[in-house]
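Missing here is one protein chain; the remaining ones are kept as they sit in the complex.
Then we have subunit A:
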Amino acid sequence: MLRAALPLLGLPLAGAGATEEPTQEPGSPGEPPPGLALFRWQWHEVEAPYLVALWILVASLAKIVFHLSRKVTSLVPESCLLILLGLVLGGIVLAVAKKAEYQLEPGTFFLFLLPPIVLDSGYFMPSRLFFDNLGAILTYAVVGTLWNAFTTGAALWGLQQAGLVAPRVQAGLLDFLLFGSLISAVDPVAVLAVFEEVHVNETLFIIVFGESLLNDAVTVVLYKVCNSFVEMGSANVQATDYLKGVASLFVVSLGGAAVGLVFAFLLALTTRFTKRVRIIEPLLVFLLAYAAYLTAEMASLSAILAVTMCGLGCKKYVEANISHKSRTAVKYTMKTLASCAETIIFMLLGISAVDSSKWAWDSGLVLGTLFFILFFRALGVVLQTWVLNQFRLVPLDKIDQVVMSYGGLRGAVAFALVILLDRTKIPAKDYFVATTIVVVFFTVIVQGLTIKPLVKWLKVKRSEHHKPTLNQELHEHTFDHILAAVEDVVGHHGYHYWRDRWEQFDKKYLSQLLMRRSAYRIRDQIWDVYYRLNIRDAISFVDQGGHVLSSTGLTLPSMPSRNSVAETSVTNLLRESGSGACLDLQVIDTVRSGRDREDAVMHHLLCGGLYKPRYRYKASCSRHFISEDAQERQDKEVFQQNMKRRLESFKSTKHNICFTKSKPRPRKAGRKKKDGMANTEATNGKPPRDLGFQDTAAVILTVESEEEEDSDSSETEKEDDEGIIFVARATSEVLQEGKVSGE
């Protein structure tokens, strides 16, 4: 049975290993039974899993080696390095075994390697951003891919008619269209791999990335339609077949999305009841998402769409239902699996390229394809953007368009699809394979290498280059903060009627059904009570003689105060805050006079110390960095300071809110959240809510900030660091009180 699994795992029945019978089988006739063997070589029994493990190990070791050198990784995206490594390894294997052994098998790819990546992207996709830009994404995905496919295919056919493609490439218009359809799809794996190293603004990222995910449906349909047309023979294609083709586009995409949503619903529903079996929560998430993928694949619908929709749809409810530890487990596992799969894909791409028996070269075809995909993509992007900008709130400017057209990378999906072609029906398959390999390598390596400098160059070209004074640095930050705040006040994304309606529907029906009852109930009432409760709690606490800032005698951890920084020497600061982006690093180097030195030190202090305004230039689907500690820490600090200030101003307006019942409940540092449940004396006999502290606040923060659905702002109130934020342990009496008089 194990041997049967080998082809599935993409490993050919390796050489001698499987074909020979184990020589040590006792009882074979005619041989004296061997003595008891002390040591037997059981290679064939462990071969399959061992090889798989070995591959993954090699891939991980390669990653470690790459990241040893920061200089290299800052210049070269990881995907390039992996492909090159694959080439090298493939060369070695070829030289040693005289035949190419390991290939990127389409079966393995579609069933095992692609799902983790898509799941990871779908789950961590910023849904707000995605839906805001859905129009643009859909346009590029559907119209753009169709445009690319047809124009590339037609252009290549034209090239053949013009005689630039050698006649040994026997392909008709349909064949070229088929080829065009599989080569024109932007690949999510490649896009993710490259874009997360290049920090473009999030709108741009989500558009390109969303496009790469959603065009799967179009690609699948086009590929199948063209494939079946080719099989039927171009003479037999009738008008109804064209119509069926168009209809299947809708069926595939909407069907895939529907499958995903069904599974998302199931997943959310099941996690509602896992309170007592917390340990299986991560497993559920993965299993149901994978099941969505496989179901869609089975029904030949768009599997990528299914998984994406599943991730997008379930996230909110799942996050509210599962425990904190499960959330972490899910996050880490997904990222690990996805990262692992990505590495293997790129390595296998490199290795597969080495096997020259599978491909045949034709210069005209190759060069033509390269040129056409770049040209038609750029043209397509420009045209569509021009149309879209008439409708968009925030128009996409020229730089965005350049990045979009240049960032349309092709990757492993195209390669897998081309391998799947049937050589008997499509005699030109080998030429197509070669072309695809070249295209994929070109986009990933060349475009991947150059996109970062390109982006930098384009941006730098716009801004002026001058050395900022202290004033300018400070004020620049001020303005950024002001702008971010005003954008938030305006509701940067504008008013959306449909989103409002959706949220109402969600609140009334879906959340009730899918979210754990405690989470849902708290969330609903908590908002209007939370703020007042916090302030009241804190005021009463302070009134009863506790000083917020003093840490003696209180278990409340004090706010980090400025004077507690031990080391104030300049060298220490320089060592610590090694932010490479500081302009003043050059200043430090050329320091001469004392005045200049002082100047430089201050620049450095300011630079390292200033809070960064809300990031508009971060890629949110990063594979390598799980959490952004700096951003979270900053958010925490600012939040605490703001709350403290509001508290002080609130207190100074002399409210006489008197409440004898609710005791302040300072939290012991390091106390486990679940133990907080025991602290229910004040709840008037009602059963303790099983909601941990973090769930309350987590849910609150997701309610309160429309923009922060995807942020892990639940991290802001971990064990160590509550500051002013007392638990809004919504006691029943408070909830019954409803609104508090006055503000």
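One rule holds for everything that comes next: a residue touches a chain if its C-beta (ideal position, glycine included) is under 8 Å from a C-beta of that chain, and two chains touch if they have at least 3 such contacts; residues count from 1.
The criterion applied here is as follows: contacts and distances are computed from a predicted model.
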item	value
Protein name as given in UniProt for the chain not displayed, "Calcineurin B homologous protein 2", "Galactosylgalactosylxylosylprotein 3-beta-glucuronosyltransferase", "Dolichol-phosphate mannosyltransferase subunit 1" or "Mitochondrial ribosomal protein S22"	"Calcineurin B homologous protein 2"
Hidden-chain contact residue, picked from the options A:His199, A:Lys275, A:His481 or A:Lys507	A:His481
Contact set of subunit A toward the excluded chain (per top definition)	393-395, 464, 466, 469-472, 474-492, 494-495, 497-498, 500-501, 527, 531, 560-563, 565, 568, 576-577, 598-599, 602, 605-606, 608-611, 613-614, 634-635, 637-639, 641-643, 645-646, 701, 704-708, 713, 743
